[in-house]
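Yeah, one chain of the complex is gone here, protein chain that is, but the others are all in their spots.
== chain A ==
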Amino acid sequence: MPVEGEAANRPLLAVGNLTKLFGTFAACSGINLDIRPGEIHALLGENGAGKSTLVKMLFGVLSPSSGQILWQGQPVQIPSPSAARKLGIGMVFQHFCLFEALTVAENIALSMDPGVSLANIAEEAKRLSVSYGLPLDPNAHVADLSVGERQRIEIVRALLQNPKLIILDEPTSVLTPQEADRLFETLAKLKAEGRSVLYISHRLEEVQRICDRATVLRHGKVTGACDPRLETPASLARMMVGSDVAHVSAAGTDLKGDVQLEVRHLTAAARTPFAVSLKDVCLKVRAGEVLAIAGVAGNGQGELFDALSGEYPVPDPDAIHVRQKPAGNLGITARRLMGAGFVPEERHGHAAVPALSLSDNLVLARCQSDRKAFIGGGFIGIIRQQAVKRAAKRISEVMDVRKSSDNPAAGSLSGGNLQKFIVGRELDRQPTVLVVNQPTWGVDAGAASRIRQSLVDLAKSGSAVLVISQDLDEIFEVATEIAVISEGRLSEAYPAATLSREKIGLLMGGMDNQADAARETSHAH
């Protein structure tokens, strides 16, 4: 698809004054954006900046409230994803839309016009995957594939439509650094063919590496359009966040106390067919330490958290020791009474119930550990609303939780503010052991740095902190020790100062282990 002269300057897609209102809330307001043929265009912004809303309008999932979309100079309306595909827009979503029990080819067939034979699809998918360097076995079941391989299915599915524009929503958030490199090669190939890519991310480093131009969104408005290569990460971050973000001062405590949390040869079978089993996990966290567990999503992080928190206890009491006492077979309440605190990954419906007030959500996590303070009335168990509300207020002040009223429903808080409350709820107890899963997932930069600092401070004050995270930046900010989880196996813990991103990347892919390496290459059999 050679592009010459004037056509090269005419944008493939131009968006004028595009606005999307949800009620009175403007998720996108007056967005202007143009994408030229054959460029990789970055869409930058924090969570909640309006990136997803914008691309959903481009892909026909949402209809704009006002404004116009020009496709190759012609005004168009895109009422549905299939209309977008017909125009030549393909999209790879952040959360994959795949059926785990079906094969790769079957999943691809679901998005194609009916009447094309499965064998043809498989053959075509195979050909595309080879020519773009995306090795994929069309007959493999999705359930057996890694996250990176699943993403390839989505990309191949988009490529089968021969699109002129491909939209990728946060594609590297689920990849190891090595897998990400492979993806970038594919993107370069697409660009060389004259296709355009709209690349959504909040990772500045990779945007600077691969993108030709960038548009920055904040609070639903365009706050900057630039060539990312001419900017510094700091200047890009300023456009995204609106101000400089407080830097987390590294842990660096020299104090190394007793082992407060220890896991000895923890093995747990997967509870569902698509869960990961834990295999011989060993770890130690001392007082004053922050042990971070890195890993690509879906490698057993959730399962490890469940076992550590006691939501799903294990039969062997000695598999988990809290403050040097066996706790493996104890439930979450008993472990809280031993001095441990827990922050799960999912805010809505796990750490908190969205429809209940903040004070009720405080009781939720602390009704037994602070029974004396919060519950009265003997066996009837009347909640002392005044005491609970005072504590909720104290937590909100300490963690700078911004809320619309005195005691609002948890669901009405933004992700960052609710997460600050949930972390603060545990810190308020000064737990000796704190286990946190994805502490700043989907949280704005200001709240994230507040949360990270509070974790570091807790360790400094002599507690043992275990952080499970997919975010390498976060891990390097808070960790004193780092271990990597891959397919339910945990690597040794290394002092944070001795590890590089590349080494962690290798550990994430299970590459430190020859057997695993062999398995990886034979995966596409």
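Following the convention adopted for this analysis, contacts are C-beta pairs under 8 Å (C-beta built on N, C-alpha and C of every residue); 3 or more make two chains touch, one makes a residue touch a chain; residues count from 1.
Here is the rule we go by: contacts and distances are computed from a predicted model.
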Choose one: "Polyketide cyclase", "Sugar ABC transporter permease", "ATP-binding cassette domain-containing protein" or "NADH-quinone oxidoreductase subunit J". The correct choice is the protein name in UniProt for the chain not shown. "Sugar ABC transporter permease"
Residue, one of A:Val130, A:Ala269, A:Ala355 or A:Val398, that touches the chain absent here: A:Ala355
Touch with the omitted chain, as defined above, among A:Ser80, A:Asn162 or A:Gln324: A:Ser80
Of A:Val92, A:Leu136, A:Leu165 or A:Ile332, the residue touching the omitted chain is A:Ile332
Residue numbers in chain A that touch the chain omitted from display: 22-23, 25, 63, 71-72, 74-80, 83, 86-87, 309, 311, 331-333, 336, 342, 344, 346, 349-353, 355-356, 360, 363-365, 367-368, 375, 377, 380-383, 409, 411-412
